[in-house]
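Coming up: chain A.
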Amino acid sequence: MILEFILGNFNYWICTALFLIGFYAMIAKKNLIKKAMGFDIAETSIFLFIISTADVEGGTVPITMGGEVLYANPLPHCLILTAIVVALTTTAVALSMAVKIYEHYGTLDAEKLMEL
Partner candidate 1 sequence: MNLSSHLPILIVVIPLIAAFMNPLIGWRQRKFCNPLAVIAVSASFCIALLIARTVITTGRISYHMGGWAPPWGIELAVDHLSAFMCVTITFVSLLAIVYSKNYVEKELAEEKMVPYYTLLLLLIVAMLGIVVTGDMFNLYIIVEMLSLAAYALVAMSEEKRAYVAAYKYLLLGFTGAIFILLGTAYLYIITGTLNMADLSVRIQPWYGSWVVFVALALLMVGFGIKTALFPLHTWLPDAHSIAPSSISAVLSGLVIKTGAYCIIRTLFTVFQPRFVIEVMPVTSALSWIAAIAILVGSLFAISQTDLKWMLAYSSVAHIGFIVLGVGLATGYGTTGGILHIFNHSMAKGCLFLCAGAIIYKTGIRNIYDLAGLGDKMPVTMAAFTIAAFSMVGIPPTAGFISKFYLGLGALEQGTWAGWVFAGVILLGSLLTAVFYIRVVNNVYFGERKRREEIEKDEAPLGMLIPIVILAGGCLIFGIFPKIPLALAEPAARLLLGI
Partner candidate 2 sequence: MVISCLPVIAVVAPIIGGIIAFRVGKTSEYARNLISVAATIVSFLAITAMAPAVLKGKIIEYVLVSGEIAPLPINFRVDFLSLFIAWECSFDWILATVYSHRYMEPLHARSRYYLFMALTLSAVIGALLTKNLFALFIFFEAMLLTSYVLVIHEETPEAMSAGRIYLFLGIATGLFMFLGILITYILAGTLDLGHGGILGGVHGSILNILFVAFVVGAAAKAGIFPVHIWLPVAHPIAPSPASAILSGVLVKEGCYVMIRVIYDVFGLELMRTMGVCKWLVLIAGITIFFGSAVAIKQINLKTMLGYSTVSQMGYIFMGAALLTPTALQGAILHIFHHSMMKSALFLCAGAFIYKTGIRDIDKMAGMGKKMPITMTVFSIAALSMIGVPPLVGFMSKWYLCLGALEAGKLMLMAFVAVLLLSSLMNAVYYMPIIINAFFGGDEHGKEIEPDDVPPSMSVPMVMLAIGIMIFGILVSISSLTLVRPVISAIFGV
């Protein structure tokens, strides 16, 4: 019963674990680039979560060839594609800012930067 619950929802567990890892990195890591990695991991976990919910048991790719075909929900894939672009842009902005911060202050340590 419990095993079934755990195994049946294994995608949720993995997503939750990834999310927590990412969130931890965001909060606890001092290095700004590690923080950026952290929020990327967290965001990716949510992407995985949404895509995994699109799965239909026994479904195929959503290309209609005439007739009744069981296919996976295509909408989440489209959404996540867009969201990935957003995440990518944000990461790019974050990393370029990190570069600038390093150029200006010579450090990426969040605690040292806060003292400025």
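Behind the choice of candidates: all candidates are chains of the complex that A comes from, given by their letters.
Here is the rule we go by: a residue touches a chain if its C-beta (ideal position, glycine included) is under 8 Å from a C-beta of that chain, and two chains touch if they have at least 3 such contacts; residues count from 1.
Note that the structure is a prediction, hence the values are computed from the model and not measured.
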Could you work out which candidate touches chain A in the complex, given the options 1 or 2? 1
For the chain A and candidate 1 complex, residues of the former touching the latter: 26, 32, 35, 39, 42-43, 46, 49-50, 53, 76, 79, 82-83, 86, 89-90, 93-94, 97-98, 100-101, 104-105, 113-114, 116
